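A single protein chain has been omitted; all remaining protein chains appear in their positions.
For reference, chains read A, B and C in written order, and residue numbers begin at 1 within each chain.
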């Protein structure tokens, strides 16, 4: 499980006074990066080895708004692993209360530098162990 | 059908040399805004009347990358309409070739200024006529 | 002079109900891209020739707020040209009224693909003709 805690910045709000919905995808990305760092292989190193993970599918359910200056926790885990594809799950919660703000899922495809599909190398796939969803997506 | 044509800006690219995936949600938003304008009631006017449409669900399938300086067309249409919820569909295509780059869907809930659920007013819902999906999502 | 007209999107607003200030740099970039296209050499082509223009300095003065759904015009022109550096000026105006919303300036350095300073090629510099500022910056 990769977990980040972030402070909502003014730039992330919109005129409804809440976090603009596209920002959650960026939060997911940040949590996914930390999940990979914790496995012992950072995504930066993976790209240096010539393996790119490109987002091919995204789903988000927004449950409660996040607001400016809120402290928010984002958890990320591996949901499914296939030879060329890995799916991550996400839960966004208000830090402190644990209120669920959003859940989501992203599927990523393994690509070469030339953007053609390729198998996830074995030394990578063995680091990406799927776990049962800790919350219902 | 609301349609926009946009030019991919440098700010929308990432170091993979393609458009960063979160930007598609912004493109969807821009196309949705034009769809509403064409119905004769802009989203700005709707908010001035005290009705807010907040994104509650998002799905995107990325099919081919968009790149810097590409001309891209985004089409938006109403998929489903319920008393408090409206669902929009989206198709992102390369202008000129018509290659499908992404498809997606967003569900929006009708809220009051105090962020409580409310019925979509009848003068609004009658402008939001669902049509069959022009492409498979 | 490169000129773009853009519609302020919801994603560009913040909870103050106006356009978040960092977005103006993106608008400048979009206008600069169109200025270059009009010279007959797009920035995309310039990068394909191995010349990169990297922003080294930015100044913006915000004079009046832009709001959601406003139509905004951004003008861009060349202010100064040196062997390795080009400076652009910008004016952001409300379309229709011509009210001045912001002015700005960016300096860009000419870099190779390896990010070392290089002369702006002559076939490029002769396209970038400085003009007197049309508005006071």
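Methods note: a contact is a pair of C-beta atoms (placed from the backbone, for glycine too) under 8 Å apart; a residue touches a chain by one contact, two chains touch by 3 or more.
None of the values given here were measured: they were computed from a predicted structure.
All shown chains touched by the missing chain in the whole complex, by label: A, B, C. Checked against the hidden chain, the listed residues C:5, C:56 or C:83 yield one contact partner: C:56. Screening B:15, B:48 or B:116 against the full complex identifies B:15 as the residue touching the chain left out. Summary of contacts with the chain left out: across C:22, C:82 or C:131, the touching residue is C:22. Subunit B meets the missing chain through residues 10-11, 13-18, 20, 22, 68.
Contact residues of subunit C toward the unshown chain are 16, 18, 21-23, 25-26, 29, 52, 54-62, 65, 115. Seen from subunit A, the chain kept out of the figure touches residues 7, 9-11, 26, 29-30, 33, 42-44, 68-69.
Quick note on the criterion: only the chains that are shown with their structure count from here on.
Although subunit B and subunit C share one sequence, what matters here is the overlap of their interface residues, and that overlap exceeds half of the numbers used. Fitting subunit A to subunit B on Cα positions gives a rotation angle of 180°, stated in steps of 5. When every chain is reduced to the mean of its C-alpha atoms, the one closest to the centre of the whole protein set is B. Distance between chain centres (mean CA atoms), subunit A to subunit B: 23 Å. Of all residues in subunit C, those that touch two or more other chains are 10-11, 68.
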